[in-house]
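Not every chain is included here, but those present sit where they belong.
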């Protein structure tokens, strides 16, 4: 079988090295090029010794000509980089999966407001497919340009989806209280993410507004069939957990009291996700731990109705670097290239 | 000045050793007796080497006769122990501060239902004062029996209090999403709190119902002047954070839109707590970190109104072993014995 | 191809669940039975949710009759269990790999002294092969009974081996200063391994004597061709590191000054291990991090000669649960059953 020729732009961050880990053992992929302006010339294994014996490639200068020889290019770059190179690649017939946020938000004005820059190719935003397979699998199959979802948006949307599809929620007051390991903040040299600043501590951040809010809201509005943005009133608060990997979203909403039992809601979740390879609905009463998905592409979900009230609490956990980034990107690749959706992703989480 | 003669029942857990740390340097206290059935005869410093050079006392068998010679007895025991010894001590004129839950809930039926045992002295529950100084300082001054609040209830009630006092909240949907370090689970030998089970992971627990829920609800009903229990609809979800110390409560509620600005709410918080020695209202826009209260009796609070909506988010952090347990107990002692409320509690948090 | 029918005795500890993780994806293995007295009847995935979607088997009572139907039985039990069942299994033609210490020490008196019990089958100790493939590969190929090495002994012996083989060391003063993550202490409910007792702290333990000392000494004496035990004078001090996985051995010894350069020693190490699939000699000047082997069967080694002196410092890192336990056991299985030695072990370490 011919392998997919793959390029990665920006491979020195945590999503980059995670992508490398997943692709190194992927049976259908041949990694052709990995670019990094700062590390050009350096063997990947010198920067990431975990890849010794697994990858024999070196970082090179980003170069559209080289990238055009690929079947697929992943962008594991900061926001605002992919949008400058994507048009040329797409025109050349290369598929693109952007792990950053350049193509996630359909409303260009909202995107520009939250990301603080002008969008370089608004037309491509329109044609981009939001790469949440559980929602957009058919479109992903046909897509040239895939906007890989953010980490929080993945955990939150998968957690809320069955409630919206079954129109169970009062949408005037939803809460997504989310917690992420520190790897979500990236591999940049910042005082704020030093071990001595984040270990043995916990905090909320970006309470006034986080860039993942408009992405989540766009998704929930779609689930809700909202006439206009804002019909779903979501409060989203992210927190920093003193650990490397993992996201937990704790979701709160009201349903019409007595209208439906927890057992029925549980059944709706199980039914919704029964054929999904990477969503696992836990038995009633469960409390998923982020470590049960560490290193894997799985999202585990549990549904609760505390004290038999009309409040529903959904617990949704993912590995932010896998289902929240690189793993979901590989899943999207598998779908877009008609491979087994689980190819290269049959990973057993590391425990303990 | 004569020192207060103090006894501690049950000093081998984390609240016990924390109490010892605080009392070892307290200028007005003479520690007379510390009991432990399992460690009787052992010098305290052999179990807790951090106390070498600070405490020269050994564990002894619990004995009411010896305890009666104290002016004050702290119970740092599991639930259900204090209630068996308290009547005799109180009758003997000894003041008691119970760090466990025996005297926190006024409604005996609710207590018995949540704690799964019959209460041994319901009459004493009635006379017990709930030891949250910011609410009950005057009563604590006169109290013989003080029910020291739980850790989550302290963080949640201090966070919500000004909103209730000013009747700003819609009480039909409040959320307290709380996160605690592992020390909250105690020093017992359990697989669930091993480093290998809790480190590098995050989870919710007890979502169907946690014993601190009725304690918090009782407090909020009081703040609300509720005609009957249950008028305040609170959903409380605790989570386990991979760290030793610290609690963060993230509180959510709706206010009447446009009725009041964030600046005005901020002012109400500052005004409420301006004279409180152990509540610190942070400037608008702040995100308190639990490490900024590590080892200290401080509660730090920040108020947010994300996106200018009608949702209020309050962030409240404490050290669960200090303001959430031993520190608040010492604060209550200081009040009850007419000492400087900050005596022995002028602790600078350890950072980093 | 027919698969190897495998049984595991004692699958509820950390080496057990790690064995399950590795075998779940092993192409040549069919897991037939996994026993646990305490968890009999429980689906494995209920105890270890990371194995949901990967293993559909439940714990059963240990039963020699059932185990006899296996081609191979792993013992992931406490010391002293395997020796009671091994003779019957071996007689029945079942191969056995014991991950505990029952068959590691050839001198029965020494074993009984360190392990505090009488050995149940000394004859089998004699025929057992010490399963360090880099030393005993040929014997492992033929073995019926394999004594899987301890975690510290693996890291220490692989680190020292080329120095001994080339007779470079003065053997009258060797130091192995070793550091292990907490998972090495097992999944038992002990106060000493609670997160709150081990996190944010570091300590040496068992300095007067640790059970891995006689195992290491036996190995070094063999490497040394010692006439009698004790010719090699090794001081071994283990330490506990506040992390889950990983061992680092820092090894110290004197060579004859000026006799050989660091570059020559480096070359000897590279030559020794060039064909070893699971030993990776790092470039001169390297400092291996335990995280670069997390979840993998690799041992990474670096050699130093500080300040150009006659002291050699060897740094050797492994994942204690993989190359130090379950991974090495699978490697031994692969060798003993004539499979690709890397089958099921082509794992990319998780980083970060």
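Going in written order, the chains are labelled A, B and C, and every chain counts its residues from 1.
Everything below uses one rule, namely that a contact is a pair of C-beta atoms (placed from the backbone, for glycine too) under 8 Å apart; a residue touches a chain by one contact, two chains touch by 3 or more.
Fair warning: this is a prediction, and the values are worked out from it, not measured in the lab.
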Whole-assembly copy number, given 3 chains displayed: 4
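Keep this in mind: only the chains that are shown with their structure count from here on.
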Distance-maximising chain from chain B - centres being C-alpha averages: C
Whole-Å gap between the CA centroids of chain B and chain C: 46
Cα-centroid distance, chain A relative to chain B, in whole angstrom: 39
CA centroid of chain A to CA centroid of chain C, Å: 37
Junction residues of chain C, two or more chains touched: 14, 183, 187, 199-200, 244
Sites on chain A touched by chain C in the complex: 14, 17, 21, 24-25, 48-54, 183, 187, 199-200, 244-245, 280, 282, 288-289, 291-296, 298, 300, 346, 348-352
Residue ranges of chain C touching chain B (in the complex, touch as defined): 14, 182-183, 187-191, 193-200, 242-244
Complex contacts: residues of chain A adjacent to chain B: 173, 175, 177, 179, 181, 196-197, 199-205, 207-209, 213, 233, 235-237, 239, 241-246, 248, 250, 252, 254, 285, 287-291, 294, 304, 306-307, 309, 311, 313, 315, 317, 352
